[in-house]
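Please read through the structure below; I'll follow up with questions.
Complex shown without one protein chain; remaining protein chains in place.
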Amino acid sequence: MERFDGRQPDQIRPVHMNPNYNKYAEGSVLIEVGDTRVICTATVEERVPPFLKGQGKGWVTAEYSMIPRATGTRTIREAARGKLGGRTMEIQRLIGRALRSVVNLEALGERTLTLDCDVIQADGGTRTASITGAFVAMIFALNKLVEQSMLEKIPVNDFIAATSVGMVNGLPVLDLAYAEDSTAAVDMNVVMTGTGRFVEIQGTGEEATFSRDEMNQLLDLASTGIAELHKIQRQVLGEAIAAKIGQV
Amino acid sequence: MERFDGRQPDQIRPVHMNPNYNKYAEGSVLIEVGDTRVICTATVEERVPPFLKGQGKGWVTAEYSMIPRATGTRTIREAARGKLGGRTMEIQRLIGRALRSVVNLEALGERTLTLDCDVIQADGGTRTASITGAFVAMIFALNKLVEQSMLEKIPVNDFIAATSVGMVNGLPVLDLAYAEDSTAAVDMNVVMTGTGRFVEIQGTGEEATFSRDEMNQLLDLASTGIAELHKIQRQVLGEAIAAKIGQV
Amino acid sequence: MERFDGRQPDQIRPVHMNPNYNKYAEGSVLIEVGDTRVICTATVEERVPPFLKGQGKGWVTAEYSMIPRATGTRTIREAARGKLGGRTMEIQRLIGRALRSVVNLEALGERTLTLDCDVIQADGGTRTASITGAFVAMIFALNKLVEQSMLEKIPVNDFIAATSVGMVNGLPVLDLAYAEDSTAAVDMNVVMTGTGRFVEIQGTGEEATFSRDEMNQLLDLASTGIAELHKIQRQVLGEAIAAKIGQV
Amino acid sequence: MERFDGRQPDQIRPVHMNPNYNKYAEGSVLIEVGDTRVICTATVEERVPPFLKGQGKGWVTAEYSMIPRATGTRTIREAARGKLGGRTMEIQRLIGRALRSVVNLEALGERTLTLDCDVIQADGGTRTASITGAFVAMIFALNKLVEQSMLEKIPVNDFIAATSVGMVNGLPVLDLAYAEDSTAAVDMNVVMTGTGRFVEIQGTGEEATFSRDEMNQLLDLASTGIAELHKIQRQVLGEAIAAKIGQV
Amino acid sequence: MERFDGRQPDQIRPVHMNPNYNKYAEGSVLIEVGDTRVICTATVEERVPPFLKGQGKGWVTAEYSMIPRATGTRTIREAARGKLGGRTMEIQRLIGRALRSVVNLEALGERTLTLDCDVIQADGGTRTASITGAFVAMIFALNKLVEQSMLEKIPVNDFIAATSVGMVNGLPVLDLAYAEDSTAAVDMNVVMTGTGRFVEIQGTGEEATFSRDEMNQLLDLASTGIAELHKIQRQVLGEAIAAKIGQV
Partner (left out) sequence: MERFDGRQPDQIRPVHMNPNYNKYAEGSVLIEVGDTRVICTATVEERVPPFLKGQGKGWVTAEYSMIPRATGTRTIREAARGKLGGRTMEIQRLIGRALRSVVNLEALGERTLTLDCDVIQADGGTRTASITGAFVAMIFALNKLVEQSMLEKIPVNDFIAATSVGMVNGLPVLDLAYAEDSTAAVDMNVVMTGTGRFVEIQGTGEEATFSRDEMNQLLDLASTGIAELHKIQRQVLGEAIAAKIGQV
C-alpha cells in the first residue's frame, strides 16, 4: 500500500531549516516539515518567573500559536476570542516540558528562555516540528551567551527532536501529514533524545484503542524518524556548535 | 525498599465508590482512591454541540475542577481568575477523549453526555481517578436511558479505567500518591480497556528521560492496576448493568 | 395546612455537620441542611489584602461556588464563562460580611481567613447553610491557631448562624427548601448572633411586597430557627471549644 | 446631637429631579439627593431575554455604574478592568428586583425596559437614589407607550421609592450622606411602595450587630422618608401621569 | 444650500462649558457642543505608570466612555461586554496624545493627570468636544497645583482645541452634527494649538476618497472653528488663568 504522497511507511517528509530567520531574536529558525512551516524564536531574558526567584536556577518555557490562515479554513484568533484554547495550552506545555528535560537549569542561571513557535502554515505535525525547531533556536541562543561569556558552556546535555506516528488504514506510519492525521485511528507524538531515550510519549486512540503490539511498532518507527531529525539538527547547527551539546 | 505508605510497588491504594452520590444527576459516583476524592456526575442533555448538528451522532465531554482547598495550600479559583488553566484544560480534554474511545456516538443519538469531575480532595492521581469514576457515572446515566426506553442498549463497547505509574527513586511503582508524584522522575498516565487495549498513554520525563525498557516495566504495572480497577467498577455497577457493556 | 415535606411552619430541616471533612484545611465541615450540602473549609494565610497592609489587623473573606450538577439542571461553570455571576458575588460578599461582624480583626492580627463554601448539592438555603457551616469551620481554624500558640484566644465575640424564612401560600414558614423557595412571594435571609442580635436581614418581595406585620412574623420564626442552629453548632464544636467563643 | 450637615435625625436631604434630561431615552430623569447625582434613563425594546421568549410577558432590568470621578478618589473603570465588581452587580440586581415588584409583566407584553442608572457624583445613597429616580424614568417611558397606543394602561400597580437609614454614633438617622455612611455601625436600605408595604429590606451590621428594637426605629424613619420621596415623585411626574399608576 | 439645522457651512454649533461641574475632581467641566454633552474631569495622582518610574517626568492620559443611552438606540456597556471596543481605544489614545503635545512632562514632575471624558449625550463630535473640554479641565487642575505651590507654573505651552470637518453632499462643512456625520463622504478630525499649528489630523474617506484640494478647504474650515473654540476656552478659564498658559 502506498501513502497519499508516495512516501514509504517509515519515511519522514523533507525537512528544511532556515537558521537566523529573524534579525532580533537571540536564536531563530524557520523549520519546514513538508508543507508545515513554523517560525521558532528564542528569547533570553535576565529574569525568572516568581516561583523560581532567588533559587539560582533558570527557566525554559514555550508559546505556540497559529496564524488564522495556517489552516484550510480560517481559524479565529485566540487574541480576538480573549483566551487561549485547550489545544494551544496543551501544546505549549508539551514543548516547554520537552525542552526542559535536557537543559540543566542550575547551569543556565537566573535567566528565562522563551521559545515562541508561530505556525505560518500547518499540514500536520505542527507540535513536533515546533519541538524540533525550537531545540535548534534554543541552542543558537545559548551559544550566543557562551560567545558573550555569559555562560561557560551550553547547559544542555542531549539533543531532542520529535515526530508523530500513527495507525492509518490499519498500518503504522511515520510523520503523518494532515491528510493522514485526520483519518488516523491512533496518533502518537514522541519526543526522544539523541541517545535514544524517551522524553515524552503521548499516544491517543481517537475514538479507537490500540494494542501493546501496535504501540511497539509505532515506537520503532518513531525512533527511526527522530534519528534522522537529529542528523538534520546537527547539520543546521554546524559541527562546531553541535559538539558543545552534552558537555555538561 | 518500601513505599512511604507501606504499599508494594505493584499495589494500588484502597478504592471506594459511593454510587448515586448526587440526587439530581442522571448518574453519579463519589470515587475515593486513597485520600483522593472526586465527585463524578453525568448529565444527559437532548442536544449536541454546533459542530455535530444534524449528523445523528451524540457527544461525550468532560469538565474537571478542584475546590480551592483540595490541595495542601489553597489554590485560587479559576472562576475568580477568569480563565481555565492549561492543566485543567489538558485534563478535561483527556477525560472526554478517553470516554469517547469506547462510546458508539451514532448509537447514542443526538445527545450530549457531560461528565463533571469535581475534586474535593487531591492526593495524586486525580485525573486517573476522574476517568475511572466518570466511566461508572456515565454507565449509570446510560442505563437510566435504557430503562426509560430512550436507548435500546448501552452504547458502550468496553470498560475503561485509568491509573498512573512512575519511576520513583529509580524504581517503577503503581498508583502514585502525591508524596511520590512530586518526586517522580517519570510520570505516566495510562488508560486501558477491559480487554487490555490502550486508550491513552501519556508518559513524561519531568526534567528527566526514560528508556524503552523502563517504559515496558511501567506499562506492565499499569495493566495490573487497571485490571483491578475494572473489577471494582464491575462491583459498583452491579452485574446486571455491567453485563450490558460491550453488547454493541 | 401542611408543608410539602410534612414539616411544621416553624420547623427547620434535619441538620448534620461532619467536622474536619477535609484533611488539608485548617478547619472544615461538611454541612447538610436537608438535601442541601456544602463543604466549608477555612484557610489561614499569614498575609492581608493590600488595603490592610501594615495596620495590624486581619481579614476574613469568603468564596462561594456550586458544582455544575448541584442543581436539577446542569449549570455552566463560572470558570468556563470566565466570570463570576452576580448571584455568586452577592452571596460571597454576604458570607464574608456576616463572619466579620463577630470577629475582632485587631485580635486576629495580620492574617487572612478565607472561608470557601462549595455547594455539592443544592436544595434551597445554600447561602444560609454556608454561613452556619463556615462559622464552625472558622472556629476550628482559629482554635488550631490558639493550640499552636499563635493566638492567645479565639478572637470571636459571639456565635452566628443563618436561616431563611418566607411567605409561602400566604403563610410564614421557616427554612425554605427549594420547592418552597421557588414559589415564595417573600423570601428573607436572616443572620443572627448567639445573643439574639441581628447581623444581616435581606428581605425581598419577589414580584410582590410585604407588610410590616408579615415581616415581624418572619423575624419571629427566624429567631426560633437560628437558636436551634446555634445549639447544633455548639455540639459539633464540642463544649471545650464553644466555651472559648465570646471571651474577647 | 446635631448631624454634620445640620439636619434632624428624621430629615432627608434636598431632592431635585430634572425630568427628560436626555433627548434620546423613552424616559429619563437627573435625580439629585443632596450632592448625589444620578442620570436615570429608561429604554424600551421590543424583545425579551431568552428565558422569557414566547411567554407573553415582559421584563424590567437595571444597570448601574459610576463615572470614575464620582467619588473622592478616582475609581478604575469596570470596562477597563474587564468585569463588573460585586458591589455593582449587587446594586443593579436590587434596582431591577425593586422595580419588577410593582410592574405587571404580563400587562407589559413582550417588551424589555432597561433602566440605566449612571452616577455622576456620589455622596451616599446612590443605590436608593437610583431606585427613586429609575421609577420616575420608567413611568415616563411607559406613559409614552400609552400615548402611542402601544399599551392601554401603565402596567404599574404602585409607586416605589427608597432611602437608607442607619445607626450613626448610636442614634438612628435617615438618609445617610457619605460622611455618615462611612462611620455607620448599621446601614439599612429600604424600598417601599406608595401604600406603605415593603419591597426590599437590606440591613447590615458593618462589623457590628443590631437589636430588634433598633431595627424597628430604623424602619419608622425609613417610612417617614419614603413617604416624602413619593410626594416628590408625584410632583415630577405631574398629577395627570401619577393618577395612572395603580389602575391595573 | 442650507445645513439641516440652519447653520452656515463655516459655523460651529453653540458651545457652553459649565466649569467645576464635579465637586471631587481637581478640575472639571461639563462641555456642551450643540446637543453633545461630555463631563470632563481631571484627576491628579502623585505617581507615574511603570514605564516612566524614576525619570522625573509626569504623564497625561485620557479615558473615554459613553453612557448606554447617550445615543439614539441603547449601546451595551463595555463593562458588561468585558472589554473596551476599538472605537473607544482609538478615541482615548487620541485625546491623551493631543493633550500631551502641549504639556511639558518634565515640568509636570512625577505625577499622572487622568482626563476622564464621559459622554452623557452624543450628537456628533464627541471626541473633539472631549479634547476641547478636557483641555480646560486639565488647566483647572494644574492651576490648583500652582495655587497649592506644588508647581511653580502651569507646565503647558499652548492651548489646544479640536473640531471635525467633512464633505457633506459634496460641500465642505464645519463641526458636523450626527445627522451630517452619518452621511458624510469624508470626515476629518483636527486638533490645533492656539498658535495655529497642527497637533493631529485624522482624515478618513468613508467608503470614498478625497482630493488634495478638498483637504485644503477642510483644513481652512477647521482653523476657523478652532480659533473660535480657543476664545471660548479662554473665557471659561478666565483671563487670570488663561494668561498662565505658554509661560513655560
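Here the chain labels run A, B, C, D and E in written order, and each chain numbers its own residues starting at 1.
The criterion applied here is as follows: contacts are C-beta pairs under 8 Å (C-beta built on N, C-alpha and C of every residue); 3 or more make two chains touch, one makes a residue touch a chain.
Small disclaimer: the values here were computed from a predicted structure and weren't measured.
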Chains on display which the left-out chain touches in the complete complex: A, E
Full-complex contact with the absent chain, from E:28, E:65, E:143 or E:193: E:193
Residue, one of A:71, A:104 or A:211, that touches the chain absent here: A:71
Touching residues on chain E - with respect to the absent chain: 83-87, 89-90, 92-93, 97, 100-102, 105, 158, 188, 193, 197-212, 215, 219
On chain A, residues whose C-beta touches the chain left out of the figure: 22-25, 28, 35, 39, 41, 43, 45, 63, 65, 67-72, 74, 77-84, 88, 114, 116, 118, 120-121
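Following the convention adopted for this analysis, only the chains that are shown with their structure count from here on.
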Degree value of the rotation bringing chain B onto chain D, based on Cα positions, nearest 5: 120
Homomeric contact chain B-chain C: same or different residue positions, threshold half: same
Between chain E and chain C, distance of the C-alpha-averaged centres to the nearest whole Å: 51
Gap in Å, rounded to a whole number, between the CA centres of chain E and chain D: 34
Rounded Å distance, chain A centre to chain B centre (Cα mean): 29
Set of chain D residues in contact with two or more other chains: 82-84
Touching pairs - complete list by chain label: A-B, B-C, C-D, D-E
